[in-house]
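First comes the structure, then the notes that go with it.
Every protein chain except one is present and positioned as in the full complex.
In order of appearance the chains are A and B, and numbering begins at 1 in each one.
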Amino acid sequence: MDIELRGITKRFGSLVANDAINLKIRAGEVLGLLGENGAGKTTLMNTLSGLYRPDEGTIVIDGKETRFEGAGDAIRAGIGMVHQQFMLVPVFTVAENVVLGVEPTGRFDHLDLAKARQQVKAISAEHGLDVDPDAVIEEVPVGIQQRVEIIKVLFRSADVLIFDEPTSVLAPQEVTEFFGIVRSLRDAGKALVFITHKLHEVLEVADRINVLRAGKVVGERDPKSATEAELAEMMVGRAVRFQVEKVPAHPGRPLLETSNLAALDEREEIAVDGVDLAVREGEVVGVAGVQGNGQTELVEALTGLRPPVRGTVSLLGQDITRASARERHRLGIAHIPEDRQRAGMIGEFDIAENMVLDSYYDEPYSHGMIMDWAAVHNVCVKNVIDFDVRTPSIYSLADHLSGGNQQKLIVARELSRDVKLVIAAQPTRGLDVGSIEYIHKRIIAARDAGVGVLIVSTELDEILALSDRILVMFRGRIAGAFAAGEASLSEIGLAMAGATA
Amino acid sequence: MRQETLSEEALTRAAVSRFDFEQLAIVPVLAVVVAMILGGGVMLATGVTVPMIGQAYLALFDGSFGSLAAVSETLTAAAPVTLAALGIALGFRAGLFNIGAEGQMIVGGLAAVTAGFSFHGLPLVVHLPLALLAGMLAGAIWAAVPGWLKAATGAHEVITTIMLNLIAVQLTSFLLRNPPLQKPGRHDPISASVLPSAQLPKLLTWIDPGLRLNAGIIITVLMVILVYWLLFRTTLGFEFRASGLNPPAARYAGMRSGLIIVVVMAIAGALAGLAGANQVLGVLGRASPGFTGGAGFNAIAVALLGRSHPVGVLLAGILFGALDAGGRQMQVMAGVRIDLIAIIQSLIIVFVAAPLLMRAAFPWAFGFNARRQGGR
Partner (left out) sequence: MAVIETAGPVHIDQARRRQTLVIGWLLIALAVFVAVVFGAEAYGDATFRLALPGDMIALPNLVVPAAPYNYVVAALLAFFGARQFMRGAARRASLFLGIGLFLAVTTFLVWATAGKEFSLTGMLEATVVRAVPIALGGLVGTLSERVAVVNIGIEGMLLSGAFTGAIVGSLAGGWIGLVAAIIVGGLMGLALGALVITYRVDQIIAGVAINLFALGLTSYVTSQVLTVHHQLNNAPIFGAVDIPLLSRLPIVGRVLFQQNIFVYGAAIIIAAATYYLFHTRSGLRARAVGEHPEAADTLGINVYRVRYINVTVGGMVAGFAGAWFTLGSVGRFDINMTNGRGFIGLAAMIFGRWHPVGALMAALVFGFADSLQQKLAILQTPIPSEFLAMAPYIATIVLVAGLIGRARPPAADGKPYIKD
């Protein structure tokens, strides 16, 4: 099946997410759709899979103009999307999830689960996707969940399979397996679209690459001849520097030390499994690893939001294992949380209130129980100017800021005070390139001023650019430790997959 | 590429949008008007003639604001419902649904009446505050329990407070049928009478001894000021609002969410308990089943109408007090049963809580296109 998108435009209010996009998808071919966060790739594919309706333009399937009224129409037309966040019902079984929406039924609407199981096993065998139809999704590992998503799509006789950032939750070994599946599906005659922002992956698996930037298609390349630098430049519109300019680190005395630290996750299973790490003054330590290997819980244990079940944490020799978040804050630990919308700021508070979100209880912002709003406003204005937070007023709601400015607000809040240690989790997730560069600069500036920085990020490029020392987390343990410049990408990748060579 | 340097003056300019004004003023006013119109429709459907409807609404206005006696009645009815609503509004601000104001009012009233008849020979300045405090304490405990359960176990406060409401009703029946609360010599469920030294003084008896307005209204206004100050000028209020708007962010900022939940519920319960005490010490002089008059449930509507802001709650409370006082007059003068007021009140809740509905039905009242979002 061949699909052509002609002049597709989609707007959300004043934001033009897709701007007159022309795209061709051919059977038996893997199309790589490349673009950074916010370029419009997901919106475009959501339009193709029927979730959105385009404001302008048409979808042409095998030469015929088609209109989708909903996801159901697209599915019936043979288009299957595997979303970045899995669309699986956690309490249902594999079989129930696969057949949901196209269930085999008997009389009186009876759900024929036996038949569903059979059908799942058949597709499993045909494409080499091994799964247990009766397993409950929430008890099954992420790699298996992805297989279920693929089976779902094949079950609906999809001829076009769209993968949205499929490798973001996979370890490098699982990624290789996944690419094998992609190639075999292509050889079976399916049309495949592979959305990503990872340059090396798209060069490895795609047959053709289209680059999206700010809602437009800016070019098409052949992966056999394209280079990473060329593609990166197309993605951001100017020559990109992969390294942040920085002088070598001069680390001082040990600042943060953990010993055999262990913590549980939400489901009361071990997430941090005996971690020993240290951060010195004036150095950046980067923690790399695939999402879901305990990094979140580690950060929470270090910042006082999750009580460890074993081990110790100390700051400058002082034991802070049981200290509350507030006490750690007072001792000079700053925390830039990984999900700014959810945990870093309060959207319906104004900028001034957000600026003192974790320091309102101390002088000069309050005297005992009474808030001193005048003092708050003075400091806020100073910080907003210092840290280049673009806003018309400090009384604007934080929700009205762009993602980049929201993160700058949080960085301003944390770095404007006297801190000894900064713990930053995914500090530039979802931001535009300008904001990313700015925040990286501020982090290095803090390091140069003698602050210790611990960065946790799933973006390996960011870790490599900023860190003086790199740790890799796998299944709650430190699986590898490298000095910057010593490690090769493949060594780090193997550590991320838990392999010890 | 940096924009020109932001000036300090520019940054401190307030940013108020038209959307806020619509939410705060247009929607509630429109809601009340539409509810009254629909109330008229209900009257029509039950055989009340159009001139009678006019008479009914006239009696409503007359009975609420038409004379000093009417205003006295309005404010008397407004005090308890406003107090309870302040508590509920405080809860809303902290992200909690305190449906239990009715139960908290009940136990507050029971505690106040007990303190009111139990101590002989105390002067007013000691006995009255003592009885009021007893009511506040009882209400605070009755609310702190579901608060603690939520903080410790995650139990949803809607269910627990509803259950405690039902328990409070049963408790009332039991306590009022037995000593020590039951009035000696009576077999029906009614409490002993509050001693004069614990009664809220009437304010307007020097003009006309029949006027029922009591000092409760002064306490109410004081509480409105206190709650405003608490919410917007203290660190505690900052924590309440943060926890209500974004609990994970509040937690990450080091706020102890468990403690906040319990404290908010306790304060809300104290306010509701105070409302119950007001009813018992200022209006009725004793407790009997149903002495709250459903004020705990009406308070939910008042809190919503007042957009959870102390001043808004005061205005909304006065409105509901007016509906109550006027409704009684309406029943007497026009023969329309007072239950109609309950219909109007529930319609007000719906309209205030559904701005999308109002916008769809009355696009001309709002600034921008009525875009209907939602189902197909």
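Here is the rule we use: a contact is a pair of C-beta atoms (placed from the backbone, for glycine too) under 8 Å apart; a residue touches a chain by one contact, two chains touch by 3 or more.
What you see is a predicted model; the values in this text were computed from it and never measured.
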item: Neighbouring displayed chains - absent chain, whole complex; value: A, B
item: Selected from A:71, A:433 or A:481 as touching the chain missing from the view; value: A:71
item: Residue touching the undisplayed chain, where the options are B:149, B:181, B:261 or B:295; value: B:149
item: Candidates B:49, B:67, B:173 or B:205 - the one touching the absent chain; value: B:173
item: Residues of chain B in contact with the chain not shown; value: 42, 46-48, 97, 99, 146, 149, 152-156, 158-160, 162-164, 166-167, 169-171, 173-174, 177-178, 297, 300-301, 304, 336-337, 339-347, 349-350, 353-354, 356-357, 360, 372-376
item: For chain A, the residues touching the chain missing from this view; value: 12, 49-52, 70-73, 75, 81, 83, 87-92, 96-97, 100-103, 105, 108-111, 173, 264, 268-270, 273, 309, 474-475, 494, 497-501
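FYI, only the chains that are shown with their structure count from here on.
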item: Distance between chain centroids, defined by C-alpha means - chain A, chain B (Å); value: 45
item: Footprint of chain B on chain A - complex, ascending; value: 303-305, 324-326, 329, 335, 337, 339, 342-350, 353, 357-358, 360-361, 366, 369-371, 373, 377, 381, 384-385, 388, 390-397
item: In the complex, chain B residues that touch chain A; value: 2-3, 5-6, 8, 10-15, 233-236, 238, 241-242, 245-246, 248-254, 256
